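One protein chain omitted, others in place.
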Amino acid sequence: MNTQLATYLPLAPLALLVLGALLALLLVPSVRHGDPDRTMAWHAGMVNLSALVLSVTLWVRPVIGMEPVGATGAFRATYMGGALVVDSLSLLLVALASAGALLVLPGLMTAADRGSFAHGELHALLLFAVAGSGVVASAGDIFTGFLGLEIVALSIYGLVGLDRSRPGAHEAVLKYLLLGAFASAILLLGMAFLFGATGSLSLDRLQAAAIHLPPARHGLVMLGLAAMVAGLAFKVAAAPFHMWSADVYEGAVTPLTGFMATVVKVTAFVFALRLLVAGLAGVGIDWQPLLAALAAASMVVGNLMAMNQRKPKRMMAFSSVVHTGYMLVGLAAAAGSTGTDAVQALVVYLVAYLLTNLAAFGCLDVLERTGGLDGALQRSPWLATAFGVALLSLVGFPMTAGFLGKYMVFSAAFGAGLGWLGVLAILSSMVSLAYYMPLLFRVLSGAWPSSVNPLPLATGERVALAVSSGLVLVLGAGILAVAGWMVPGAHWVAQWALQSGAVLLP
Amino acid sequence: MLDAILFAVLSAVAVAGALAMVSRRHPLGSALALIVVMIALAGLYALLAAPLVAILQILVYGGAILALIVFVIMLLNVREEDLAHEDGLGGRLGMGLTVAGLLFMGLAAGIHAIPADPFAPPPPGFGGIVAVGRGLFRDYAVPFEVVSLLLTVAVVSAVGMAKRRLD
Amino acid sequence: MSHVALLAWILFAPLAAAALNGILALRSARFPVPVEGHHLRPLDRLSAAIGVAGPLAAAVAAWSLGFEFLARDRSLRLTELDLGTWFSMGQAHVTWLFRVDALSLVMVLVVTTVGTLIHLYSVGYMAGDAGFPRFLTWLNLFTFAMLVLVTARDLVVLFLGWEGVGVCSYLLIGYWFSDAAKAAAGLKAFVVNRVGDLGLLLGMFLLYWSMAPGGQASLDIDLLSAHVSKLSVPIATAAAVLLFVGAMGKSAQVPLHIWLPDAMAGPTPVSALIHAATMVTAGVYMVARMHPLYHHAPAALAFIGSLGALTALVAATVACTQTNIKRVIAWSTVSQLGYMFMGLGAGAFSAGIYHLFTHAFFKALFFLSAGAVIHALHGEEELGRMGGLWSKLRVTGPAFVLAAAANAGLPPLSGFVSKDAILVATWNAHHPVWFAVGLLTAGLTAFYSFRLVALVLAGPPRDAHLAEHAHEAGWTMTLPLVLLAVGALGAGVLEWPHELGGTLWFSAWLEPVFYPSLDHGVHANAVVDIILTAGSVAVVAIGAAIGFSLHARDGASTGAPRPGLAGLWATMKRGWHVDEALEGLVVRPVVFSSRAAAPFLDFLLGWGARGLVQGLALAGRGLAVAQSGLARHYAMVMLGGLVVLVAWAVLSGGR
Amino acid sequence: MALHAPLLVAAALFSIGVGGFVARRNVFALLMCIELMLNAVNLVFVTFSRQWLSVEGHVTVLLVVALAAAEAAVALAIVIMLFRHRETLDVDVFASMKE
Partner (left out) sequence: MGETLSLPVWMLLLPFIAAALAALLPARVSRAVAGAAMAGELGLGVMLLRSFRDQPELQAVASWPMLGIFGSTLRLGVDGLSIFLLVAGAALGLLAVLVSGSERPPAFHAWLLLFVGTMAGVLVVQDLLVFYVFWELMLLPALVLILLWGDSDRRKATVPFVVVTLVGSLAMLAVIFAMGAEAHARLGSWNFDLDALAGVVSTWSASARCWAFAGLVLAFAVKIPLFPLHFWLPAAYTSAPLPAVILLSGLMAKLGTYGVLRVAMPLFPEQAVAWAPWLAGLAVVGILHGAVLALGARDVRTVLAYSSFSHLGWIALGIFSLTAEGVGGAMLQQVGHALVTAALFILAAWASERQGATQLSRFGGMAATHPWLASALVFAAMASAGLPGLNGFVGEFLILLGAWGLSPWVAFAGGLGVVLGAAYLLWLLQRMLYGPAVQPAPTGPDLGFRELAVVLPLLGMMVLFGVRPGLLIDRMKPWSDAYVLRFHKVAPQAALPTGAHP
């Protein structure tokens, strides 16, 4: 195979996603005979699956043009003068995004069958969202990354707005769009100031400029940071920029909520990693307090709000604000320390969070669809088990992914001298019991109307839930590494996360 | 010197227009005020050696987007009672602008901290169509392409939402 | 047979009997056989044989050991049985070490001999009871525990016997458990005893830790006795008093005496064996056993003596007023125990032990004959329905009179000698008050003893029907009466005063034990002794005369002798309201806190914990005000956040 | 003409836009406030690229304009949908989900 072409192979996942999305657009009108919905769904599934497989394969066996970075086996390939970057982190994000899309797809299809989605757009937009996070993953400069975030956002607007069956959808999309645009403007302002300080927005030039930045310009950098962090805080739903999330999560159909809560958030965090840890690593300013404050606020506010929620979905929304707080703890630690521990911890947490919430929202969707949570154990034990696993992981119970992530992030915080933040995080974990446990108890031992029949579950949903909750356990089994037993799945994740850290901090 | 005066006037017009836009009750009024702001901004761009941007500002903004907005307002043939009856707008504006004033003070303070070195004279053709075009299509091809993707997504979403039910 | 083997026999014969009987008891409880009349079922005969054989074997071994000792030099009268370590932690090293010396042997003889007789008696008394094997099981087990108590060389092992007898007494008092009141009486006995046991424990701890710094911490009685002189007097006193608290519980001294009268709920043999002859005297034995400590702590001795005197007097007054035959004897037991402690308090250890010895015989006799009376009246215990039984009960009657006389202390019976020894001792130890109290008590004792005789035997029957059908019991019951009567009559010989031409064999026998703490009180001015003796005899005679004459008349009531005394009489009959007082002071508060106070506290705790969560939730609701659903409010909050961030940037910016 | 003046003007415009956004209830007004904020951002970009004499700022401005157009398109679609649904342009009407 032509080496010239082979050097572009790393771009394949991204290209695949974009082309897949555009192809979907072409398919929308053309598929008329047969079952158009299934066709579109298969298309979306296949594209995501192949993107996932491709990125994993590329991670396992890097090809020509991917130069190793550091000794961890991390690598990077750059294109068009650094405008496009493909490295361990970007491959991980693509993998996560397409995996997330795959896992919500069955739920979305069932929802679409019930609601009056316009299927064509549905799948096209889902693909566009994944492609958007692909752009974020390999954007060589901040502005491109920002555009990627906007692509994701616009497709989510569309996805939420497409659903005409839910009364809340319109309201949700309206709030989301208005506040989202507002936040984007703020973020852009920050970017402009950053541009003013460094004269460029491309990451490597930013890095170069940051290292010998005249102190006189620090003020400008700080200003830019403040605004950009505010904008990002909106995207990841960190207090006090979180308030949209509950309403939007409630308004959107549950699988979509799951997608928002996981893929979008993770994408935004990767962008933040690129900007703060990689881009401005060198600049002699310590903005740890900024992130720490946001983290603290998110944990406190999220907990206090979540305690009073009656609707599980809103509760989950606020609880995901709390988890944003935990991730910000990791980010703060990463911003403070020069080692890769914190970044690795944060990335592992991102993976754990993604899997856990996909499982949780998936189960929630099915349960709410059919007779509520109470006594689900009698109705369908496996579903209840999956939900239980997800909840325990949210609590951070050992042998679940949640514990692994929390362990690494918290220990990173303590290691980076953010002990107070670590203690606060643990306190918030205590408080979070107050709203997770009752849910678990309802599922395990609630009384259920015997009239309700066992749950009708589409095969796809079964598979999705099994995979997500199963992966939660696999990743959680990583703790077995304490006994020197490297559990394959968890070990790979840890490695991948380590390399992601390495590419950010060469 | 002339620049300074022009700059002062244009800035004044822009700010005044902005205030007008914010405080007009009827959207059409606000839209007209916005147009004024944009034209003034175009002037400022021109003063800042960005002729192409200035022109595009007038064309795209003044033309396309505003037209779109006005068009939609007309299309919906909004009657007076459909409008948000903005009772107590004054109070809300007062409060909003006060907080926004805090923001402004913060930004201004930040801006003041920057060393204010005067501008170097721009090289010939700076900000002209050639320079910007070369930048746009060579150095910044990727963002450009991404924006095209973005616009596609926007169209898909918009159509998906706006089109009537299929059934 | 070697001494050690004999000691082993003494200890384990009763235990083996208890084990075998236990199996029989479980079997007969699981597969009940109906009983008809006062007859032993086949299984009962077997268990009766076992149950009597056990203590009998022990008694034989004990006597042979005793004669072996007599043959030896007095300094060599010691035998030890070592069964290895019990437990060892820190400096606490406790061994299964059993020891018989002169003092222990006295107790062993009493326990086994009197015990055997009572076992035999109970075979007849309990015949026809459904739970016969169970009864003998507990009785044997009690014998074993009591023997452990008196032979233990380590305080902890002694404590094992101490609690063991307590449990057996609990089980035997509540033997007829289907009657809730009887079971409750057992419960009361056990709990009150536990209060005393706590004192005993704390006493041990104090001794232990006081020796610990020197590395000589131990609970071995002999080691303690050896090192006791190292203790400062205050500590010795505290320890002595704490130990004595244990004795107060076990030996029913005021105010821990309340359980003993209720303990009469048990079958009469139990009252005779446990609550008259043996267990209740354990406290006396323990104090005597720890005599070096008490000798080292005079204040403690004084306390003991005073409390003994008080108990003796109070109990005697109460005994005068009781109308239940067994309760009279029970109160008299309390009073006699007070006597013993008075003797110990006067430093006359051997006198105290001697009174214990004689008391075992005549009080057992007293109870058993009373039991025979009750048996004859088909379980009737109320004096109000007795009387005129002298003619009916040819054996029991005289035995009853003899027991009463000995209890009253009429010469030449054993009771006279021992009581006299104590009185003399108190005088010579310069405790005139105690002496006076003792004298008064002696009078009262005589009074109620003969009041009892009169009410039971003399005069016309108060209940003709009952008297009509009264009948003498079988040989198993009368034989023990006779033998015990011999004991009550003859035991006095062992300590017959010099002045009356006797020799003090008993105190001589005990002297090697008590040698360290000089056993004064016996060798004193002979003239004084004579006078004191004469006085006491006079008082006793008067008391006896009044008691008999008042109640022998036909139609004599069991109540107050004359109306004027009615109020006082009632008070005394209620035991001076000690029971009620303790009920109000201790039991009520505990019950209240268990029913109300403690649960309420827990309620508060749980509520507080829940309140914490509620508080957080409340704060959340406060926060939720901003979550109004209005986009522009959200935007306002965001703007606030942005302002703060920008402010931070500006303030921390320039550097 | 120094660096500060245009930046201050931009800051002012941005703040006014923000103030309007938190105050108004009419959808169109809100959209226009966002447009105003974006324009302020553009001014900042232009100013700084004037200072750095780098064309990157101009390019970015053009892309931001496109972005604004995209957002406007979606926003107007939503407005149409909502108006079709609820016959109003008042944002405050849409507050069914709260707490």
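The letters A, B, C and D name the chains in turn, as written, and every chain counts its residues from 1.
Everything that follows uses one rule, which is that a contact is a pair of C-beta atoms (placed from the backbone, for glycine too) under 8 Å apart; a residue touches a chain by one contact, two chains touch by 3 or more.
Just so it is clear, the structure is predicted and the values come from calculations on it, not from any experiment.
The chain not displayed here makes contact, within the full complex, with A, C.
When the omitted chain is restored, the residue from C:A534, C:V590, C:V625 or C:L651 that touches it is C:V590.
Only one of the listed residues, C:A8, C:V35, C:A49 or C:A212, touches the absent chain: C:A212. Summary of contacts with the chain left out: across A:A434, A:V463 or A:L505, the touching residue is A:A434. Chain C meets the missing chain through residues 26, 29-30, 85-92, 156, 159-160, 163-164, 167, 170, 174, 177-180, 183-184, 187, 190-191, 194-195, 197-198, 201-202, 204-206, 208-210, 212-213, 234-235, 238, 590-591, 593-595, 598-599, 601-602, 605-606, 609-610, 613. Interface residues of chain A facing the missing partner chain: 341, 377, 392, 395, 397-399, 403, 408, 410-411, 414-415, 419, 422-423, 426-427, 429-430, 433-434, 437-438, 441, 444-445, 479, 481-484, 486, 494.
Note that in this section only the chains that are shown with their structure count from here on.
If you average the Cα atoms of chain B and of chain D, the two centres end up 6 Å apart. A separation of 97 Å divides the Cα centre of chain C from that of chain D. Multi-chain contact residues of chain D (touching two or more other chains) are listed as 14, 17-18, 21-25, 27, 31, 47, 49, 51, 56, 63, 67, 70-71, 74, 77-78, 81, 91-92, 94-99. Shown for chain C are the residues in touch with two or more other chains, namely 624, 627, 629, 631-632, 635-636, 639-640, 642, 646, 649-650, 653-654.
Considering their complex, residues 624, 627-632, 635-636, 639 of chain C touch chain D.
Interface residues of chain B facing chain D in the complex, by the touch rule stated above, are 3-4, 7, 11, 14-15, 18-19, 21-22, 27, 30-31, 34, 37-38, 41, 44-45, 47-50, 52-53, 56-57, 60-61, 64-65, 68-69, 72-73, 75-76, 78, 82-86, 89, 92-93, 95-101, 103-104, 107-108, 111-112, 114, 116-120, 122-123, 126-127, 131-132, 134-136, 139-140, 143-144, 147, 150-151, 153-155, 157-159, 161-162. Per the touch definition, chain B reaches chain C in the complex via residues 92, 96, 99-100, 102-103, 106-107, 109-110, 113.
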